[in-house]
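Pasting in a structure now, in structure tokens, and then I'll have a few things to ask.
Here the complex is missing a single protein chain, while all its other protein chains stay put.
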Amino acid sequence: GTNEAGESSSTGEGLPDTIKIMSIKEMTGPVSFAGENSTKGIDLAVEQINEQGFLGDTKLEIDLKDASDSTQEAASLATQAVSDKSYSAILGPGLSSQASAISPIAEKGEIPVIYYQAGSDGVLVGDYTYRVTAPAASYYHIIGDYLAEKKVKTAAVLYTSGNPTLTELGEKAVPGVIEENGVTIKRSDTVSNDTQDFTAVTSEIIKADPDAVFLLLLGPQNPRAVSQLKQKGYDGEIIGMTTMGAGNLETAGEDAAGVVWPSNFSARSEVPSTQEFVKAYEEKYGELPNNYAAEGYDAVWLLARGIKEANSADRVAIREGIAKVAAEGFDGAQGPLSFENNDVRVEGVIASWNGSEEVVVTLGDD
Amino acid sequence: MIGWYEANIVLIEATFLNFLLALSIQVPLRVGVFSFAGVGSYGLGAYTAAILTIRYDVPAFVAIGAAVVFAAVVGYLFSLIVARLNGLYLAMATIAFVLIISVLATNGGELTGGANGLYGALSDLTTGGVVAVCVVVAFLLALTERGPLRRRIEAVREDPELSMSMGIGVVTVRQLAFTVSGALGACAGAMNALLRTTVSPEEINFHLIVLALTMVIIGGSRSWMGAFIGAVIFTWLPSMLATTGRWQDVVYGLIIILAAIFMPTGLLGLVQSLYQKLRGRSRTAAPAEPPAEEAVEERAMLQALSGESKEGVR
Amino acid sequence: MTTTETAAPYVLEAEDVAVHYGGIKAVDGFGLRLPPGKIYGILGPNGSGKSTFLAAVTRLVPLTRGRLLLDGKEYHSEPPMKLARKGLARTFQTVRLLPELTVLQNVQLGADINDPRGRLRSWLGRDRPSEAVEEAIERTGLGDVRNAWPTELSYGMARRVEIARALAARPRLLLLDEPTAGMNHSERQEVSELMQKLRDEGLAQLIVEHDVQMMVDTCDHLVAMNFGSLVAEGSPQEVVSHPAVQEAYLGKRWRSHA
Amino acid sequence: MEILINAVTLGSLYLLFALGMSVAWGTIGILNFAHGSTFMFSAMVAYYTVQMVALPMWAMILLGAAVGMVLSVLTQALIFNFILRRNPDLLKAEMQIVVGGIGAASVLLAIAQHYTKSVPFGFSASTFKTTTYQLGAIHISNVQLVILVAAFGLAGLAAWWLKSARAGLALRAIGVNPEVASLMGVDRGRMALGTMAAAGALAGTAGILLTYYLGSIAAETGDSFLISAFAAIILGGIGSVIGVVVGSMILALAETLVVTQLSGTWASAVAFGLIFVVLLFLPRGIFGRKEVRRT
Partner (left out) sequence: MLEIRDLHVSYGKIEAVRGVSASASPGRITLVLGANGAGKTTTLRAAMGLLPVRSGEVLLDGKPITGRPTHRIVRDGLVLVPEGRQVFAPLTVEENLILGGYTVSKEKAAETMEQVYEMFPILKERRNGPAGLLSGGEQQMLAFGRALMSSPRAMMLDEPSMGLAPTMVESVLSSVRSIADSGIALLMVEQNAEMGLEIADDVVVVARGEVVFSGPAEQARQNSSVVRAFLGEAALSS
């Protein structure tokens, strides 16, 4: 890089002293746990990049902005990033609604954005937007072997219909996976975003007596649905999705022991690049990382690789750099990452709750 | 300045959109109709405009116009259905209306894009267009805040029965309020959908109702200016408070509490009474004195009286 | 006050009017005929149905049965706001002023009826009180409180605003429900004189009031009711000396006076 | 049959939550939008306490009720009381009170979000353990029984007290015209404080019991119940305890039927559609007092 600060941000070649990135976050409000954890992952990645000299003398600088859960705030911050030329890229928010508002702004303002979470369809439009959280549908098929091993013949599906990701899973992906494995679906039920009590619907499910129940619910709904199923005397398999992670099952305690879910990330995964990340994370924070942290970490690394590739702080150049990196893929916290239309793909692991912590299920030695 | 404008364009636009949304609650409130149907119309308008833009690629003003007309008609029909309802019962019915619209949007299949909502509603709507609409709306509403129209609106709100006996068509006024509220709400929703290019069912929820009500009550519920003040405050407050970090939501809540306590007539009312105090003209008028000639007569009598009753007064 | 001469011999006719609330027969077969330019008064004990009858005449409560005619034309299926446009104005037994309008504006509201669409001119600029408003304020002696707010008024003053508001509409028929409640003798006297003056200008009035002396002095004709129906009718003297009226309504004082 | 039991349980949840809100609203005319946050906050305080000391259920209920009472009294004394004092006309103050409640709610919610990060919390550390009994084909848990008994018991108590006690009448009088009520010798400030204390205790109790029953709640749970409670109260008719019981049950039954027979997506639409239709025919709810207004 050059030591010439200031003018360099828009010139084609070479890197300035610092590259500023706006990180739009949900640090307060109902989804603050996601913001909190991804920030830790981001900070770790930035620290590594700056200490390793990954970008030479150039330092990455993250400007953290809290948009809470407001779409308008998020859009406004993105506009500020577009008009303030000192920002080279945006690390996007985790809520789909915010992301879909930001994407057109980014496209028009020509600034690269890397999202984590934000699983809905309308998020990735055009060339400037990338996502490092793989849609659950893309790796959900790994549950097939588990179903076979547990000799699951019948299943019931319960999903939250107010959420785009969960609806997509509940209506298409999961039934597809289930049927491919020769399992019949006995019931499919829906609840809404603000459903609190699952008594009625779990009773109905138990009446149908399936071997496995698929729960595709919002975070706080999971422990409730699991407990209520168990209390009604259900003793079959319970299979969820990533919303089961991140400590959400803790309150269900013993009731939730044995719940499994295909995940894009598990701290217990044996993949070397994951273990490397987990080790560094544990060292820095003294706790195990969750998927939000891993995604934040990967987002920064994707960006850093793109910048290095571009060897420029220019937005358009960075975008092209990211595109090149994405075409090749790399090993990140979530394991080997590849990209499909700007959207990440991972291998996935089956995670499980053993009653007190999250573990990885390895099939065959059960 | 230009830089600031560009960087904050979203908030500037949002101020005007929130202004229209607040008005859609305020207009019925001014005639004593406690209706949140305007928030539902916001949803109707947003979806109508987005669908027209995405599917038929119509110009922005056509999409918005169609949304406004559609929601106004729905508002009118709605007013016919809820004609017998009043007060908080009416409020509940309109909340139900809003939530039903949200559920319909979630379950609307391809038409509404389901839980995903719609995206890619790219149009030629500009900030200038939004401001122009708001200026026209504010001007028209300002006309209802003076002279005979203001008196009638006051009458319908405070005492519908009295209004009837004074020849005011209370039912018509109420229906009109619903219609206008529908149009304003839809206008806000449509313009928001086109500016943000997306709309999702999550947007139309109880929180939007609460926001609209808070803007009106804290800004001032009697005048368009109150709605505007409310819109400015509640659009900009969150980003101003972002500097307070972790506790921003707590501070936000405290500000609302203080406003509720100390501004019974909204910020607008507070400003007005301060202004009047400054000008030394309080709301109170001179004490009632009997008419002039009689006063003289009475004074004479009183003098007579006081003379006679000196001993009587201890 | 302007009056158009009408062919009909009566401004207001009510025939066999009944208003029942479940088992309560508030008005039960009462009627009267009010010729133009006369003051008629209704007397009756508390709860005999006087106010309800006025509400029925102004269409604020639905009729259980009966016929109502204004200038000879039936109107008992028309909505109440149409009546005001036909020249009918009223006051209420309880004071009903609009708290957020000043006295002047409250009175102006009465005059707005003659200007149904609201002149564009007064929307856009000057909103001067019309002649009718000034006259009503002046006649009811409200000049000094014209800019006061209703909550600042004493009870008696508030009653005058009620009357002024009705007068500002320049009605052809005025219904007054206890217009002088809360006023002292000389104040009642003033109101009585005002009503007589208005009659001389051609305004037909129907008054409900418990001050018998004032009613006798003011009215051309009295109607007495009890339990929702007619008890006696005739000239003031006739009615107050009617035994049924004396028994049910007038106190010892009046019986001894008469 | 089981559907019915489940519906009644859900109805009891709504009832427990709505009862305090309904009492405060129907008597002293205070529509407290902070009720949901009070509910949640009490449960949260109990949660942090039980993490330190394993308490039995009754102690948790007492604790929750106490916290709810304190919060509610504070809201009344620091917010509503000031609003009323500056705005003696209850009708005019109504909106102000609603907005003040919204403010109080967001303060409590923000604090809770800050500490819990919106991750659900529950009472698994409590000494109370849920057990399920099986009666034929029907599963019923001990918490479920507690909830049913508590909801109906407390509703009965509230109804009886409002009906027979002179204090209940005084409360209603304050709701009609506070000034004239004071002319009768009613101490408005103390009555209001007392009522809000009771309403807060009910909110706290509900917070504890619901957390036991649901297994866990999150910071936002209080607000999701708020709208259902509002609906139940309106459906039954403001000011009537029987009304809120019936309203809660109808709402719950409708939701349960839709969830099990149709699809959960439509649950709130059908429930609110039902409210809508009921209001069209009974404009003041099922047991609402008729508006007394005459010419």
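By written order: A, B, C and D. Residues from 1 in each chain.
Operating definition for what follows: a contact is a pair of C-beta atoms (placed from the backbone, for glycine too) under 8 Å apart; a residue touches a chain by one contact, two chains touch by 3 or more.
Keep in mind it's a predicted model, so treat the numbers as computed, not measured.
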Selected residue (touches chain absent from view) among C:10, C:40, C:75 or C:249: C:249
Residue ranges of subunit C at the interface with the undisplayed chain: 21, 44-48, 51-52, 93-95, 152-157, 160, 178, 181-187, 189, 210, 212, 248-254
For subunit D, residues in touch with the removed chain: 166, 169-170, 172-173, 176-177, 179-188, 289-294
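Convention: only the chains that are shown with their structure count from here on.
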Innermost chain, taking as reference the mean of every protein Cα atom displayed: B
Centre distance in Å when subunit C and subunit D are each reduced to the mean of their C-alpha atoms: 49
For subunit A paired with subunit C, centre-to-centre distance based on mean C-alpha positions, whole Å: 75
Averaged-CA centre spacing for the pair subunit D and subunit A, given as whole angstrom: 37
Shared-contact residues (touching 2 or more other chains) in subunit C: 60, 92
Interface hub residues of subunit D, defined as touching at least two other chains: 110, 113-114, 265, 268, 295
Residues on subunit B engaged by subunit C in the complex (per definition of touch): 143, 146-149, 151-152, 154-155, 158-159, 161-171, 222, 283-286, 288-291
Sites on subunit D touched by subunit B in the complex: 31, 79, 82-83, 86-87, 92-93, 95-100, 102-111, 113-114, 223, 227, 230-231, 234, 238, 265-266, 268-269, 272-273, 275-276, 279-280, 283-285, 288, 291, 293, 295
Subunit B contact footprint on subunit A (complex, rising order): 27-29, 65-66, 68, 70-73, 75-76, 78-80, 83-84, 96-97, 100-101, 103-105, 120-122, 125, 161-164, 167-168, 192-193
